[in-house]
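Only a single protein chain was left out; the remaining protein chains are all shown in position.
Up next, chain A:
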Amino acid sequence: MFFFTIRRIIASVLVLIASSFLVFALCAASFDPLSRYYTQNPRPPQAFFDNLREQFGLNDNFFVRYWNWLSGALTGDFGQTIGGTAVTDQLWGRLWITGKMIFFAVLIAVVLAILVGVVGAVRQYKPSDYAFTFLAYLLIALPTFWFAALLKEFVAGGINDAFGRQVLYTLGEESPGIASYGTPSEIFWDRLGHLVLPTICLALLSFAAWSRFQRSAMLDVLGSDYMRLARAKGLTYRRTVMKHGLRNALIPLTTVVALGIGTLFGGAIITEQVFVWHGMGEYLLKNGIGQNDINVVLGWLLISAVFVVLFNLIADVLYAVLDPRIRLA
């Protein structure tokens, strides 16, 4: 197991370096961080442009620029944004915000997906199965931004109207400045009110696809010989399904969920945008690509890629836990 992990990590580092090189090349070819100043009226003096070119390292050869970035990144220094802030400082804050947003969403989605997937498989072609299937496909088909807008309009609007005060919020993590004037319980309910809609939005959309995986994996398992054998040996149906069926049916879902979580750490881009959470997705789009900021894009890439790699590793380890026959040596 240990050597397997080491091997995976070494391979991942090589993949990270190769991908950072490709993305650096792409950004260096297409980004021009000075472009917004050319049409500034009055035009800044030439010394201003020369100074920025020097500061951003634009006068250096491409390979020198890449090496400068890479050697910094290897020591944990992702360079500065074009606004002069350390990328590392910004990344942790962004990651924390995205983490807060997705943690409970993933938790809820996994629990729901397993429940609904198992129920759907056990009661195949029963009304409950049809209902959950319909719901899952409906959620899969809904565009995130639209689903979020519906939640805001009807769920937030409806609940707030029903209570006659603000219970659910549509913007940000907490009411601005509430820490300065709210009591601890007000702050608590305020944060919870901000967390509910993005969590529901992300959870339901992720759950929909995952529940389908869980259902088909469960169906596969239920039809297998060892399940029949377990029943023939006199185990109760409930014990067969829970102990022998579910455990095996979780293996495919583990891969899907692990990959999904890794990707979500790169930013639930649309959900962040719609609910105005300043997380990783916004960081890539606005601060990175929008500002033509190569250090931001690469910092984002590395951190997101690390999470994808990490959760893949976790998935591999979980395989071994769920299926004792798998021993990675």
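Note that a residue touches a chain if its C-beta (ideal position, glycine included) is under 8 Å from a C-beta of that chain, and two chains touch if they have at least 3 such contacts; residues count from 1.
Assume contacts and distances are computed from a predicted model.
According to UniProt, the chain absent from the figure is "ABC transporter family substrate-binding protein", selected among "Ferredoxin reductase", "3-isopropylmalate dehydratase small subunit", "ABC transporter family substrate-binding protein" or "histidine kinase". Shown as candidates are A:V118, A:A230, A:V257 or A:L301; the residue that touches the absent chain is A:V118.
Contact with the omitted chain, checked across A:L135, A:A149, A:A209 or A:L259, is made by A:A149. From the options A:T170, A:Q214 or A:N295, the residue with contact to the chain not on display is A:T170.
Across A:A73, A:I97 or A:A113, the residue that sits in touch with the chain not pictured is A:I97. Seen from chain A, the chain kept out of the figure touches residues 30, 32, 34-45, 47-48, 50-52, 81-85, 89, 93, 96-97, 100, 103-104, 107-108, 111, 115, 118-119, 122, 145, 149, 152-153, 156-157, 160, 166, 169-177, 179-181, 188-189, 191-192, 195-196, 199, 237-238, 241-242, 273-276, 278, 282, 286.
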